[in-house]
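The structure under discussion appears below in the form of structure tokens.
Every protein chain except one is present and positioned as in the full complex.
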Amino acid sequence: MKIVVCVKQVPDTAGGVKFNPDGTLDRGAMLTIMNPDDKAGLEAALRLKDQYGAEVTVVTMGLPKAEEVLREAMAMGADKGVLVTDRVLGGADTWATSTTLAGAIRNLEYDLIITGRQAIDGDTAQVGPQISEHLDIPVISYAQDIKIEGDSVVVERQYEDRYHVVKAKMPCLITALSELNEPRYMTPGGIFDAYKQEITVWGRADLKDVDDANLGLKGSPTKIAKASDKVRKGAGEKVSLDPDESVSYIVDKLKVKHVI
Amino acid sequence: MNLEEYKGVYVFAQQVDNEISSIAFELLGKAKDLAKDLNTEVTAVLLGAGIKGLADQLAEYGADKVIIVDDPELKDYRTEPYAHALSSVINQYKPEIMLVGATAIGRDLGPRVSARVATGLTADCTVLEIGDFPLQAVPGQEQLHNQLLMTRPAFGGNTIATIACPYNRPQMATVRAGVMQKIEPIKGAKANVEEFNPGFTPDNKYVEILDIVKSVAETVDIMDAKILVSGGRGVGSPENFKILEDLAEVLGGTVSCSRAVVDSGWKPKDLQVGQTGKTVRPNVYFAIGISGAIQHVAGMEESDIIVAINKDADAPIFDVADYGVVGDLNKIVPKLTEALKAEIAAAK
Partner (left out) sequence: MDFTLSKEHEMARALFKEFAEKEVKPLAQEVDETEVFPRETVEKMAKLGFLGIPVPKEYGGQGCDPLTYAMCVEELSKVCGTTGVIVSAHTSLCCDPIMTYGTEEQKQKYLVPLAKGEKLGAFGLTEPGAGTDAQGQQTKAVLDGEEWVLNGSKCFITNGKEADVYVIFAITGTVEKRGRLQKEISAFIVEKGTPGFTFGTKEKKMGIRGSSTYELIFTDCRIPKENLLGQQGKGFNIAMHTLDGGRIGIASQALGLAEGALDNTVAYVKERKQFGRAIGAFQNTQFQLADMATKVEAAQLLVYKAAMAKATQKVYSVEAAKAKLYAAEVAMEVTTKAVQLHGGYGYIREYDVERMMRDAKITEIYEGTSEVQRMVISGALLK
């Protein structure tokens, strides 16, 4: 079985963020980690590998520095790594990103593609389903459990108040939630081995069946009009009222803030 | 794509088990504002099986028109027949704006549909308004008017970005529950109902639903809770935590506490918020009878909204609270619970 896992290197959003003049993220200037939902997806793939036997290829699109996240994935047990990097691909929104990743994945053999539900920087949860659309394969989002049954996957698909047990024929795409599992750690030996391996590096020219019009900042239908840091709050209001007035005050504030 | 052809503000009217989800009404409320600014209509798109009777509800909450796709294939949500239905509606009716709830359904359906109709999608918007793109006119670039400006948090909430989709239609956005406001329902309102069926031919993308399992509510980890009602030494006794539990229940929140409470043996350590407990980032944090020592504040200062109730006006908690109420929690909290119960019942 061949599994392709899409992972993204994201800024660790616990720290502050920086922007380029055109409103896009200055990703070069930050502490980075593997996106948590993607790590869960990778762990799901590795568990399927442990259980059923599989070759796991991790794919990432990003700056050259993103290869670190491929090394981390390989140190956890992934077999191969593919880095898609090219200046013309930068500044991409989810449409352009999914187009790019689909273009890369068309070069690979796969039975299953696993992506994380969403990245902690963009927070859009779109790229996974959009890749499945570009590749014309079924998508099962919000997977909370994955099993293989012959040529199909059987997935528990999460909703707010229930889950569906869904069966789909491979090839298909599954998006994973970070709650899906507890990802394994790398091993020390695995780290050194991962760095000894070759990583496949692809640029725009290697993408299959894609139109330049759909790539990068120019190929992104959504445009950033404005972006700014959220201001950290200090002390707010303080009131001294009788109990009934206090209650009205609080209820009012909760309504204004759409809590109720 | 001839942008001029695209007219109207459309809302995906999510239904589950043939009950319209609250998010649909909230989106209709916002859609009315947007439609007014654009001098156009609000259309609800309802997909399902045996759902025709729901159209009136949508009208009461603001839909001028309802497009219904009623087909057995749409009985329970599956990505493919729904994506086919919604994209077909979009291709047929050409809306300029398409709003979808950012729910477990919407965040799957939205991206698939936006990719299929080759347009942009902006997720988890907190503000939607009509404006110009670019925001300020730029020499040498055409400034477009009547654009949907979609504002959303990114980067784990550290940044706020405003997005436009100037050259593609429809402009699609997803919005989370509880962000937009539904209108007061207009009893007896009727919409112009149109039925549409693009035809459904099961293909490789149709999945099979083997089972549907509804969940039983489980205990919430305080780190996952969206609303925390937290008590400190000021609550006075373990028994008195009942008034906090009642408040939490009304709000759909969870009870947490300070270290003093855990040390006194009133509550277990996994409910402790603070430097030597857990760090939480809920939407709303009620600090009740909590003094606000730095060791506690360190564990909750990233909450979106902090409401403090403490009888000591000098308590340091008021340095971080958004809304600080100096008063007796024993008098305020039970009354607050009752008032909220009434508000929520009235809203239903």
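General remarks:
Lettered A and B in written order, each chain numbered from 1.
In this section, a contact is a pair of C-beta atoms (placed from the backbone, for glycine too) under 8 Å apart; a residue touches a chain by one contact, two chains touch by 3 or more.
In this text the structure is predicted, and so the values were computed from the model without any measurement.
Within the whole complex, the absent chain has one touching residue among B:L38, B:A298 or B:A339, and that is B:A298. Looking at A:N107, A:T187 or A:S240, the residue that reaches the missing chain in the full complex is A:T187. Residue A:A75 is the one among A:A40, A:A54, A:A75 or A:I120 that touches the chain missing from this view. What chain A contributes to its contact with the hidden chain is residues 68, 71-72, 75, 185-189, 191-192, 195.
Rule of thumb we're sticking to: only the chains that are shown with their structure count from here on.
Centroids built from CA atoms put chain B at 21 Å from chain A. Those residues of chain B whose C-beta lies close enough to touch chain A in the complex are 16, 76-80, 83, 103-105, 107-108, 110-112, 114-116, 118-124, 133-135, 149, 152-168, 178-179, 181, 204-215, 227, 251, 283-284, 305-307, 309, 313, 318-328, 331-332, 335-336, 339-340, 343-344, 347.
Those residues of chain A that touch chain B in the shared complex are 11, 13-14, 16-17, 19, 23, 25, 93-95, 98, 117, 120-130, 132-134, 136-142, 154, 156, 158-169, 172, 175, 220-230, 233-244, 246-251, 253-255, 257-260.
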